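Read through the structure below, which is laid out as structure tokens, and then see the notes.
Only one protein chain is missing; all other protein chains are in place.
This part shows subunit A:
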Amino acid sequence: MQWLDGLIQGVLLGGLYAQYALGMALMFGVMRIVNLTHGDLMILLALIGISLSSALGIGPWMVLVLLVPLAAAIGWLLQRAVLNKVVSEDPLPSLIATFGLSVALQNAMLQVWSADTRSLPGGGIEQASWQIGSIYIGVLPVIVLVAAICLTGGLSQLMSHTRFGRALRASAADVEAAAMTGVNPKTVYALATAIAVGVLGFAAVFQGLRSTVAPADGAAQLIYAFEAVIIGGMGSVWGAFLGAMVLGISQSIGFRIDPGFGILAGHLVFLLVLAVRPQGIFGRN
């Protein structure tokens, strides 16, 4: 029974990781940018959300409504002002730029919010759960998982069936050919990053509800996103989702083997995938 519980809690945990990983997979798939500010942006959004919540006296869902458009705007601006200038065949300039941004962002957050850990008050939803037999299933983790499925499915549909999605995939396949077919890559990139960071708006609210956030927490979240994307196969959104599930389940099962082994179990599975199947479980060669 405890293994079934581990599996279920792992899938639910994977829901949150999927929300981190989605944007990273999108940005890598389209622009070959490994965005090292990904985790810090999520923390930044969570802190903004917590401040909004206390300043305006609003609940978490209202915070979500305000935060997602703000996140998308931040993403758009980030791409327009910084990343469009460093995106190229060479992955190094964008790595250096996002690394520098990450350091600057962490210090800026320390300045504004101090090193205290904070969380987003959820009005009881964070403790609510259903009991099925001897297994407890949290209401919030289920909402997180459903949101992750909807976001992944929505993004996948967007990429398959819309004009923007076609422009995105064309730019990912051959950006010069896309430009010669009339696509403006800079606009496509700006929208892609807006979506990627917009999704982090969801992740930020859920992270704030589920546990605590502090300015230096971004790096760990970045690693989870990165591992999920690698496990699943770089550049595919459902791959990132399933990679997040594998990571969540590995950690959750690991915790049940030994409480100190959980996070490490996730890393070991990641390393195993990297060694055995470097293109990712669902990636094509």
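The rule is simple: a contact is a pair of C-beta atoms (placed from the backbone, for glycine too) under 8 Å apart; a residue touches a chain by one contact, two chains touch by 3 or more; residues count from 1.
By our rule, contacts and distances are computed from a predicted model.
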item: Per UniProt record, name of the chain withheld from view ["C-type cytochrome", "V-type ATP synthase alpha chain", "Xanthine dehydrogenase family protein subunit M" or "ABC transporter ATP-binding protein"]; value: "ABC transporter ATP-binding protein"
item: Absent-chain contact - pick from A:Leu66, A:Ala179 or A:Ala214; value: A:Ala179
item: Given A:Arg80, A:Arg166 or A:Arg256, the one touching the chain that is not displayed; value: A:Arg166
item: Subunit A, residues in touch with the chain not shown (by the definition above); value: 163, 166-167, 169-170, 172-174, 176-184
